[in-house]
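Showing subunit A:
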Amino acid sequence: MEQKPTQRGVRPMVTKELLENRWKAGLGALIALLTATLAIYSFSWAAMLGPMTLDTPILSTPDRELLRQALTNADIWTWVNWFGKNAGIILAALAAVLGGTTIAGEVSRGTILLLLSKPISRDRVLLTKYATAALILLGVSGLASAAIAVSGWLLGYPQPLGGLLVATVLVWLGSLSILGWALLFSTLAPDSLRAVAGALVVAVLMGVPGLTPGGRPWNLAAYWASLPAYQGQAFPALELALCLIMAALPLVGALLLFRRRAF
Partner candidate 1 sequence: MPIWLTIDEHSGIPIYLQLVEQVQHALEVGTLQAGDALPTVRDLASELTLAPNTIVKAYSKLQALGLIKSRTGAGTVVTAGVNGSLRQAQQTALFERIDALVRDAAGLGLDPADLLARLQAAVAEVYPSAPTEGAF
Partner candidate 2 sequence: MATSLPRARTPAPITGAAIELHNLTVQYGAARAVDNLSFSVPEGSIFGFLGPNGAGKTTTIKTLLGFRPPAAGSARVLGLDVVRDSLAVRSRVGYVSESNSLYDGLTIPQLLAFCHTTTPRWDADRVARHLRTFRLPATGRVGRLSKGMKSQLALCLALGGDPDVLILDEPTGGLDPLARHEFLNIIVREVAAAGKTLFFSSHILSEVEAVADQVAIIRAGRLLVCDELDHLKATQRLLKLAYSAPPPPGELAALRALPGVARLEAEGRGVRLLVRGDIEALTGILRSRPLAPRHLDNVPLNLESLFLEYMKDGAEADAEGGAPDGH
């Protein structure tokens, strides 16, 4: 029963990729779930604790006004404690691990030889790995957001569903840029550790604040979240577009490098 080799190859590859990454995905999901749930639940304590300044992780731009509002507004509090920074960190770390191990790991275990001996083009191999990792990241992001939605509903301050959806997608798109870089390093590096480390360095650099001419500190990761979008006040078209571009560029690089890589 002869079928075109490449068409047959993709779906079972996805199964294999998911199976291989199940522990990483599970751990990432667990951490995300706990952090997101805590983010919304902790609002109760904020309300109880009153105007005490909590050491909350905020975007690198310390915005005291925002912090003051957060103490009394569940939506802002939740956004600040999840989408503001933590979601990005957790998803970026997960993306670095998933992407960094996917090629380099197979090379050091030798399984890359089995994979590449199949009649599947290198582009398809890489894109399938990318797609599977992206799927996992979306799942983790979605799971965390679902936990927020459920918790919010249970606690009595339901979160804006539209805003949740947009924010879920936005932070996911942001993490895809780290995934792209991780995949690129995975293609070059001799082992997973170096690839993951490289991707984490990129993630950190993205979070490093630099000064724009206007004097306001600014970083790339700022585009992974948008409070106005969460609150339903604006559609983050610019952020989405920038995230897409930042995700696409390293992926293209990874594809080109993988094509030329000798094993």
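Keep in mind how these were chosen: all candidates are chains of the complex that A comes from, given by their letters.
In this text, a contact is a pair of C-beta atoms (placed from the backbone, for glycine too) under 8 Å apart; a residue touches a chain by one contact, two chains touch by 3 or more; residues count from 1.
Predicted model only: the values in this text are computed from it and were never measured.
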item	value
Candidate from this complex that touches subunit A, chosen among 1 or 2	2
Candidate 2-facing residues of subunit A, complex	1-3, 5-6, 8-9, 11-13, 15-16, 19-20, 109-114, 116-122, 259-260, 262-263
